[in-house]
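Got a structure for you, questions after.
A single protein chain has been omitted from the complex, and every remaining protein chain is retained in its original position.
Chain nomenclature is as follows: A, B, C, D and E, assigned in order of appearance, with residue numbering initiated at 1 for each chain independently.
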Amino acid sequence: MATREDGRADDELRPITLTRGFTSHPAGSVLVEFGNTRVMCTASVEAGVPRWRKGSGLGWLTAEYAMLPGATHTRNSRESVKGKVSGRTQEISRLVGRSLRACIDLAAIGENTIALDCDVLQADGGTRTAAITGAYVALADAVTYLGAHGRLADPQPISCAIAAVSVGVVDGRVRLDLPYEEDSRAEVDMNIVATDTGTLVEVQGTGEGATFPRSTLDAMLDSALAGCERIFDVQREALAAPYPGELPGA
Amino acid sequence: MATREDGRADDELRPITLTRGFTSHPAGSVLVEFGNTRVMCTASVEAGVPRWRKGSGLGWLTAEYAMLPGATHTRNSRESVKGKVSGRTQEISRLVGRSLRACIDLAAIGENTIALDCDVLQADGGTRTAAITGAYVALADAVTYLGAHGRLADPQPISCAIAAVSVGVVDGRVRLDLPYEEDSRAEVDMNIVATDTGTLVEVQGTGEGATFPRSTLDAMLDSALAGCERIFDVQREALAAPYPGELPGA
Amino acid sequence: MATREDGRADDELRPITLTRGFTSHPAGSVLVEFGNTRVMCTASVEAGVPRWRKGSGLGWLTAEYAMLPGATHTRNSRESVKGKVSGRTQEISRLVGRSLRACIDLAAIGENTIALDCDVLQADGGTRTAAITGAYVALADAVTYLGAHGRLADPQPISCAIAAVSVGVVDGRVRLDLPYEEDSRAEVDMNIVATDTGTLVEVQGTGEGATFPRSTLDAMLDSALAGCERIFDVQREALAAPYPGELPGA
Amino acid sequence: MATREDGRADDELRPITLTRGFTSHPAGSVLVEFGNTRVMCTASVEAGVPRWRKGSGLGWLTAEYAMLPGATHTRNSRESVKGKVSGRTQEISRLVGRSLRACIDLAAIGENTIALDCDVLQADGGTRTAAITGAYVALADAVTYLGAHGRLADPQPISCAIAAVSVGVVDGRVRLDLPYEEDSRAEVDMNIVATDTGTLVEVQGTGEGATFPRSTLDAMLDSALAGCERIFDVQREALAAPYPGELPGA
Amino acid sequence: MATREDGRADDELRPITLTRGFTSHPAGSVLVEFGNTRVMCTASVEAGVPRWRKGSGLGWLTAEYAMLPGATHTRNSRESVKGKVSGRTQEISRLVGRSLRACIDLAAIGENTIALDCDVLQADGGTRTAAITGAYVALADAVTYLGAHGRLADPQPISCAIAAVSVGVVDGRVRLDLPYEEDSRAEVDMNIVATDTGTLVEVQGTGEGATFPRSTLDAMLDSALAGCERIFDVQREALAAPYPGELPGA
Partner (left out) sequence: MATREDGRADDELRPITLTRGFTSHPAGSVLVEFGNTRVMCTASVEAGVPRWRKGSGLGWLTAEYAMLPGATHTRNSRESVKGKVSGRTQEISRLVGRSLRACIDLAAIGENTIALDCDVLQADGGTRTAAITGAYVALADAVTYLGAHGRLADPQPISCAIAAVSVGVVDGRVRLDLPYEEDSRAEVDMNIVATDTGTLVEVQGTGEGATFPRSTLDAMLDSALAGCERIFDVQREALAAPYPGELPGA
């Protein structure tokens, strides 16, 4: 039977780890690893909201994704130096923000802003889905932090967990959680974002030089949703542990 | 029975028109209308390809989408004056480009570049799907133009037609081809891009403040794919007519 | 006798048409055509004025001119993507704004801002003079709209009509309303903006690779002022008709 | 009889001085003063031309105008720090370049580029006309420099002198060479650029909050052309003197 | 006796660690820690040099420094999103580049470019001196990598080690290696960059709201130079160990 270069079965995830308290200043700070993909996800809390939202009683959540120059096989140039953010970066930042806003009641956090930053330290495919998965855990810690400081309007602002995974067609087979080597030659590429209550937040599927029948779409969804279930377990386990080290702002 | 504000059935498209030869300089120039949404789609042909592609023998196809300031209910400020392109604009430009590259054999057009420009004159929901639908027709005319000038390496570079449509959940019902009034309050919003050979090019579904079960995703796909079939008929009819007025470059 | 390539006499305008209500969201929306030059001119009304003008009781009027990428023979690249507006574009935007401010009493419109947008759909010479001519009609409709909504401090804020036309020396002859073919090889190029009360608003004459005696300047002014008289007739006729279709905001 | 605040007659110029060799690195360096307006004009020579002109055998001439932050009554912020050049600055830079290109045969200077920089040290009205007047002298010195270094294809590339002056309507009277105090309240404002062979290069007249009859235009042209004659005398006298100090590159 | 908040003596460094092979794509990748300050330093190798250096036979070395948004107590906004790099960031990037160029013979590395990226994961004072210290180790690994791939013109391009440390006057006392808490209230702040051959590369001392006598400068230099000696030991020890894990490009 055809196996993948890294020995996984088609429907198998890479090893996923979530390290909470990775740095100490932000309210939430998580290093997420999907195999060799490593993303630092921080959730910073700031009092106040953007001007257009002031006085609404509602909080706000933003997200920014970026790739460090040394994260890729060949160094990618720094967007701050180029003076503008690429379309790809903006697209992923918007996706991360939308995905995480789906699980939080912004009225419950009062007029506070949570800024999620997902910086890719090392890229090996699936950086956006790792970012969403890690950002959820950082967000959960930031909400705990807000609660501990008496800054929540409602004690339970998070309604569900959020996880994401990639899936694609490689060598004619539907495969889960593609590393760079597979991603770069996939015929179809899909990312899904799901909740642990069994619903979808976002589905983005793209034919890369090929188009795909609906049956392929269905098979990719099956595989990705099953993968998300396993990621929710990893998230739950990580969040069940006590916060490592000193709490931020303690 | 609950009907839509504009009287349409849930699975009914708005009236779609495609006006070829809308302006005379570009090799293809189409005004596409989905109800009150009006987008001018031009396909300009330039000899040569970007530097990174020179000498490959392959052509290139790019796309840019933009909204005129007066296109929306409230004037939207001009991106050239702001000095940067929004994330939304970049995201749609990239989507249009990817979608149209799915139907063309870039080896067949030789080292020529086709630039698709989709400028929204009037916006009433579904501007990106109208843009893709109109850009396909402009592209077809540009390819005919290249052929008439002996600049095609292969006489048939287009392998299929491309059309797109939006679908969403509004008032709890799956509805096709949302106008602004429905789009702005949709619970789920999806855009699909399909080929007339029965396959998908792109699927993008997003919960807007709500998440959605897989059954809803399936119902939206059913509706959108049926809608695309009708759009392919409109495209075929438009392209069957002789080119209106003088051919560009004649 | 030497006639022009398009058969016109030296002092003859191209056919001019003004289509009001070209799009439906802005308070004024006009498609102006000078022969093959086509410009969409919209006048959008926004409550409030820029910060430096707040509390003055005066309104404000701004203008922006732009060329769509497909408007020219060879595609011109998009200024939003380049991230800056060219000197030419800024120069014309400033000219349009100054010209139209000459006919309106900004105290009479109260603290409202009228934004004029002139987007060239197809360019064949004289785009800036067509833009001014069309913007006047869009402005008149926007003022009517403000009046109908009870937002005018004074019922008659417009003191005169504004029109503009180009004139130049081509093949040694003074010629009116130059199309691209003549404009690109003119020895002298002039644009004038005039009022229907017999005065001038702006005179801009430039030797293009040649200098010119004062007698030529005088002959160009004669021709251009006579041309403006005929344009005022076209404007008057267009504005005498009832507003086509539904009024904006009705 | 009404005289002007500074005691001049309506048709009288301010004292004009031209200091050649003001700085020593550029091939031409002139401090031009029109009363209290002081502009440093340098002409730098660089071997080679912009890419689009390579191999044509033709030279090129560019111009940039700028205002130092401390030049005005109230400090004006630095455009390099704002990150973009204002429309006004670009407009004047373009005007200076066009004006000086009118007197030089670019074939005669071979594939060299002359860059004119006009930096306003102190502004008191008429900075753009002073800049053009001074830039002509700097250009003449730069051409002499090119000749002395054997870099001219033709020994006499300059066909005429170029000067410029402002004129306007202030307090209902046509007045020449407006200082800031008059310029800021002028009803009509005009700049003309002329040659010493009796022709015009550029005419730009603008009603500032007022429109003007053609008879006023004629009176302004009379006054400005007479003023230019006197400026040509000042230029001739300045250029008749031996070059002060060491020649650049000597 | 007055001790420091973290218990150190005035001339004592914070614990310094250097983790080689921190990520796997770049030729050198080091996590450097000075107490709670943590900087990821990568050295990426690219074939070729900037255009102005082509054909010289010389290599090039550049450096970029940046702060991740979550690195500071209060989130700092992302420079790529702001669209420009701050003066502070540029200043430090230039300092890092100059400092490391002092130890390498650019002829010996042939026409290759080494790009050093120093990204601050967590900031607690002394980020620029930690960056230089860590970048030296990443550079050493990158040079080893070049040698292993036969891309060195000379086998020994590095002539000395480079380390840097901060020193300042806090509470009237000269103190070494300031954490944020001390740095933010230091009266004088100095950074020195030194070589392990006993010489200085860079000295930058600044009075922060206070000026300082030369005797203070001397005392600061004594302390900093002694500190650098201890840092060279840490570097030597780190580089003496075998490369952890797989070599890049192996």
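One rule holds in what follows: a contact is a pair of C-beta atoms (placed from the backbone, for glycine too) under 8 Å apart; a residue touches a chain by one contact, two chains touch by 3 or more.
Keep in mind the model is a prediction, meaning the values are calculated, not measured.
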{"item": "Chains on display which the left-out chain touches in the complete complex", "value": "D, E"}
{"item": "Residue touching the undisplayed chain, where the options are E:81, E:203 or E:226", "value": "E:203"}
{"item": "Selected from D:66, D:137, D:186 or D:220 as touching the chain missing from the view", "value": "D:66"}
{"item": "Positions on chain D contacted by the hidden chain, ascending", "value": "23-26, 29, 36, 38, 40, 42, 44, 46, 64, 66, 68-75, 78-85, 89, 115, 117, 119, 121-123"}
{"item": "Residues from chain E at the interface with the omitted partner, ascending", "value": "84, 87-88, 90-91, 93-94, 98, 101-102, 160, 190, 195, 197-207, 209-214, 217, 221, 225"}
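Keep in mind that, in the parts below, only the chains that are shown with their structure count from here on.
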{"item": "Residue-number overlap at the chain A/chain E interface, same or different (half cut)", "value": "same"}
{"item": "Averaged-CA centre spacing for the pair chain E and chain C, given as whole angstrom", "value": "59"}
{"item": "Inter-centroid spacing, chain E versus chain D (mean Cα positions, whole Å)", "value": "51"}
{"item": "Whole-Å gap separating chain B and chain C, where each centre is the average of the chain's CA atoms", "value": "32"}
{"item": "Chain C residues counted as touching two or more neighbouring chains", "value": "83-84"}
{"item": "Pairwise touch network: line, ring, star, complete, or other", "value": "line"}
{"item": "Every chain pair meeting the contact rule", "value": "A-B, A-E, B-C, C-D"}
